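Every protein chain of the complex appears in place save one, which is left out.
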Amino acid sequence: MAPVANGRVVVPIEDTATLRATVAHVAAAAADGDVSAIHFVYLASWRDDDPRIDDRRTTAQDLLADAADWARYDLEDADVSENGIEIETALIAEDVYLFGPRQYAERLHTYADEHGIGTVVLDPEYTPVGNTTLLQPMEFELASTPLSVREAPVDRPSRRERLVSEITGPRFATVFGGSLAFYLVLGDPTYPFDLVTGVATALVVAISLSQVSLDHDPTLRESPLRLVRGLIYVPSLLLEILKSNVVVARVILSPSLPIDPTMTRMRVLVGSGLPVTTLANSITLTPGTLTVRARDADLYVHTLIPWAREGLFDGGLERWTRFVFYGREAARLPTPRERDDCAVLQGPDADEPMPFAATDGGPELDTHHESDEDRAPDTAAEAAPTAPGHHEDGDRR
Amino acid sequence: MSDTPGAGSDVDDAAAGSGDASDAPDVSDRPPIEPTYSGHDDRPHLSQIQRQQTPYTESQVIMSTVKVVAPFALTFGLFVTFHGADSPGGGFQGGAIAAAVVLMIAFAFGIDATREWFTNVVVVGLAVGGVLVFGGIGLVGLVDGGTFLEYARLPIPHPVKYGMEGVEILGIAPIVAGVLVGLFFLLAAGFDDRDGAGTETEIADATTDDATTEDDR
Amino acid sequence: MSATVTAIEAALFVFVIATAVVTALARDVLSSIIVFGAYSLGMAALYTFYRAPDVALTEAAISAGVTTVLLLLTIAKTSRMNHEAVFERVDPTAALAVGGLCVVLLATVTQMPTVGDPTAPVYANPDVTGYYLENTYADTGVGNTVMAVLASYRGFDTFGEAVVVFGAGIATMLVLHREVFS
Amino acid sequence: MALGSLDPVTTARVVLILALLAGALFFTFVSMVGVIRLPDVYARAHTASQADTLGAGFGLAAVALTLGWQGASVKTAILLFFIFVTNPTAAHAVARAAFEDGNVPWTEGDERR
C-alpha cells in the first residue's frame, strides 16, 4: 500500500463478502507502519426516531465490533503491538436519512475532518443501501473532497459467486415468489404447463433481478405489514386523486384559466428509495402538484393552483407514506409548514432562489423576472459555470 | 470542449477504481470544502467532458420505479414467450420485451453498472446459444434418419408441440434478446469513450489498430 | 365486418397518416423519433383492430421499446443539429416525384380485397391457407396458427431468419469496429 | 331488446359501464385540453400525468366490468397497477429533464409558450 497521507484512514463498512479481506488489507498496511489509525464507520440508513430499528442498530454495532476484532487479530498475527495503532469504530449519520452517494461522501468527509483523517479505504463491494451496484458515483463524490480515496486491492468474488450468495437470501425468495404469483395470475394456476414454466420463469427472474430490485433483505415481520398498510393507503389515495381531479378539471376547463403555477420546495421526512418514491409519485398523482426533482430529502414540487399548494404543505401524503412504511406512531409529526420545511421558489413571495445552478453547474438564474426569450432552453445547461454562489442554507438534520 | 488530458484522466482513474489518489495533483490544491447538505455547486466544477465521464444516474424516483417494474416486465416477457403456442406472442416478442427490461435498467442505473450486471458472457452466450439450440433441435431429426427440424422424431412426449416450444423458448427468444442487448451495448459504447471524445481523428483512431490507444493511456 | 370504414378505423387512419407525415417532415431528428413512437402506437392499435395481435405485439415490443432507444442512442452518439424551424423545407421536385410514386402505389389498393372478404385469394385457395387453418391443431398441437406456421411449417425459413438476426448483430459489431465484447 | 327489458343487475352493469366510459372520455378530454392550453411544460405535465391516469383508470374499469368475472379481468387490474406506477414516474422524468435543461417554470404574467 502506498504511503497514506497522515497515516490515518477511515473505512466505511457494510456486510459484504469482501469485508474481511478489506479489513485484512488495512491491518496489513498498519502492520507495515503505513497506517497509524483505523476508523471503521457504519453509515446508518435509518433515522433515530424510526420505530423498530433496534435490530438494525444492533446488527451494525456487531459488525463494527467484528471488524475491529478482526483488525486486532490480524495485528496480533503480524506480531505488532496494537498499542501504537488506534482502532476506532463509529456508527454515524443516525440523525438523518441518507440519500445517494453524495451524502454518504459528505458524512464520511465530516467524520474524517473531525478525527483528522486524510484517507478513505473503500471495500470494493461497498454499496450504500439505495444505490445498488453503484460504487462508482460514491468514489466520484469522494474524489471531489480533499480526502484521498483508495480501494482495497481485494479480489472481488466473481459474478457467479456473488449471485450464489444472493440466491440464498430472502431477496431471492421474495422475487421468486412475486414473479411466480404474477405469472400464475397472468396464466392459469390449475394448468400444469403453467406451473412448470412459471417456476422456470420465476427462477430466471429471481436469479437475474433479485439483486437489482431489492436493496436489503425483506423481513418476515415488517414487509407484510407494509403491504397491508399500503393496501389501506390505496383507497384513500384514489379518493384524494378523484377529489382533486374534479377541482383541477374545473380550473382547466374554465375559460379564464385561473392558474397560478409556482415551484416549491419541501423537505420531507421519509427514507430514500421506495418511501420517497411512493411519496413523490403520490404527490404527482394528486392533481395540482407535480414532483419535478427529488434531490435527496428535498422534493421540488411544481404546483398549479394555490389550493393544491396548501394541501401539499399540510403534509397529508407525507404522513400517509410514513404510516405505510414506518407504522402508525411514525405518522404523527408536525406538518411541513409547522416544521418550516417548505419554501416557495417563485413569485413575489419567493423564499429561495431556484436551484438550477445546483443541478448542472449552469449560470445562476433569477427566478421570476428572467426573460425567457433570450435564453434558448438547450444552451442553458452548457453555459459556463459561474463562481460558486448560493447553496442551500440547509440546516443539516 | 477543450480540456486538458490530465484532468480528464484523473476522473477516469477514479471512476475506473484504480484510485491511486496520490497521483492526482490537484486534490490537495483544491480549497477545503465545507460539507453541505446538498453542496453541489461549491464543489470544484466539472467540465463538460468530465461530466460526461461521471457515471450519471437517474433520479431515485425513476430508479425505484424501475426496480419495482423490472421483475414484472421480465416475468411478462417470459410469459409471452412461453404462451406463444395458444395466444399471441412467441419467442420474438418475448425476447424483445426481455431485452427492453435490460434497456430500462441501463437507463436507470447507468450503462456501466448494467454491463457489470449483465456481463458480456451472458449477452454473447444468449445469442450464440440460441442459434446452437435451434440448430441442435433441427439436427436431432436429421440424426434420427429424418429431415431437418422434423419435430416428430424428438424423443419427448408431444414431440411436435414441445419441439416448437423449445425452438421458440430456447432458440428464438435468446437470439433476439442477446442480439438486441448486444446492439444496445455496442451503440452505447459509441465513439466517444476514448480520450478527447468525438472528434474526427478519434473516429479515425477508433477504426485503426487498438494498439495506438493503448499507448495513449 | 362490413366494407364500410367504421369510426375507429377512420380516426386511426388519420392518426397514422398524420404521424407518418410529421415523422417525414420534422426538421429535428429527435422530434422525428418521438413522433415515430406515436406512429407505432397508432399502427399497433390498427393491427389489433384487424385481429392481428401477433403483429401488434411485435410492433409494440420492438417499436415502442427497442427501436426508439436504438435510434436515440445513434443520434446521441453522432451529432444532432438544432434548428429553429419545426418542419423541413419541402423540395417541390422531390415532393412531386414521391407524390407520383405514392399515387402509383395507391392505385393498386383499389384492387385489394376488403378486410375479411371470404372470396379473397388468401382464403379462397384451399391448398394453403385453408389447410393451415383447418389442420394446425391436428398436425402440431398448438392453437396459434401464426406460431405453427413460423416454427413448424416454415421452420427452416425461421431458422434462416434467426441466423440472419444473429449475423446482423455480428456484422454491426464488425462495422462499428468496437471491441465491446472482448 | 331494449335496456329496460333486462334484469336489474345487468341493467345496472350496463349503465355503470357507460358511466365509466363517459368518465374516462371526460378526464382524457380534460387532459387533452390541458396539454394544449396550459402555458408551459410543467403545467402540461400536471394534466398529462393526472387527468390522463384517472381517465385510463375509468376506461379500464369499464373494460373489466364488460369482461366480467374471467381470467382476463385480472389483467385490467394489472394494467391499472402498471399505469398508476409508471405514469407519475414518466411525468416526473419529463419534468426533471425540462428542469435540468434550464426551463424556468412559467409564472403569472409571463408570455405564453
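Per-chain numbering from 1; labels A, B, C and D assigned in written order.
Criterion: a residue touches a chain if its C-beta (ideal position, glycine included) is under 8 Å from a C-beta of that chain, and two chains touch if they have at least 3 such contacts.
Everything below uses one rule, namely that contacts and distances are computed from a predicted model.
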(request) Match the chain absent from this complex view to the correct UniProt protein name in "ABC transporter domain-containing protein", "Multisubunit sodium/proton antiporter, MrpF subunit", "NADH:ubiquinone oxidoreductase" or "pyruvate synthase". (result) "Multisubunit sodium/proton antiporter, MrpF subunit"
(message) In the whole complex, not just what's shown, which of C:61, C:142 or C:162 touches the removed chain?
(response) C:61
(message) If the hidden chain were put back, which residues of chain C would touch it?
(response) 6-8, 10-12, 14-15, 18-19, 22, 26, 28, 30-31, 33-35, 37-38, 41-42, 44-45, 48-49, 51, 53, 56-57, 60-61, 64-65, 68-69, 72-73, 76, 86
(request) Spell out the interface residues on chain D facing the chain that's missing from view. (result) 1-3, 6, 10, 13-14, 17-18, 21, 24-25, 28-29, 31-32, 35-36, 41, 44-45, 48, 52-53, 55-56, 59-60, 62-63, 66-68, 70-72, 75-76, 78-79, 82-83, 86-87, 89-91, 93-98, 100-101, 103, 113
(message) If the hidden chain were put back, which residues of chain B would touch it?
(response) 48, 51-53, 56, 58, 62, 65-66, 69, 72-73, 76, 80, 87-89, 93, 97, 100, 103-104, 106-108, 110-111, 188, 192
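By our rule, only the chains that are shown with their structure count from here on.
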(message) So the centre of each chain is just the mean of its C-alpha atoms; given that, what is the distance between chain B and chain C in Å?
(response) 26
(request) Please compute the C-alpha centroid of chain B, do the same for chain D, then give the distance between them in whole Å. (result) 34
(message) Among all residues of chain B, which ones touch two or more of the remaining chains?
(response) 59, 61, 65, 68, 72
(message) At least two partner chains per residue is the criterion; list those residues in chain D.
(response) 85, 89, 92, 96
(request) Spell out the residues on chain A that touch chain D in their complex, using ranges where they run on. (result) 182, 185-186, 188, 241-242, 245, 248-249, 252-253, 257, 259-263, 277, 280-282, 284-294, 300, 302, 304, 346-347, 354, 356, 359-360, 362, 365, 367-368, 370, 372-373, 375, 377-378, 380-381
(request) Write out the stretch or stretches of chain A touching chain B in their complex. (result) 2-3, 99-100, 102-103, 106-107, 109-110, 113, 119, 122, 124, 130-137, 139-140, 143-146, 148-151, 159, 175, 178-179, 182-183, 186-187, 197, 200-202, 204-205, 208-209, 211-214, 272-274, 276-277, 280-281, 291, 293-296, 298, 357-359, 361, 382, 385, 388-392, 394-396
(request) Report the residues of chain B in contact with chain D in the complex, numbered from low to high. (result) 58-59, 61-62, 65, 68-69, 72
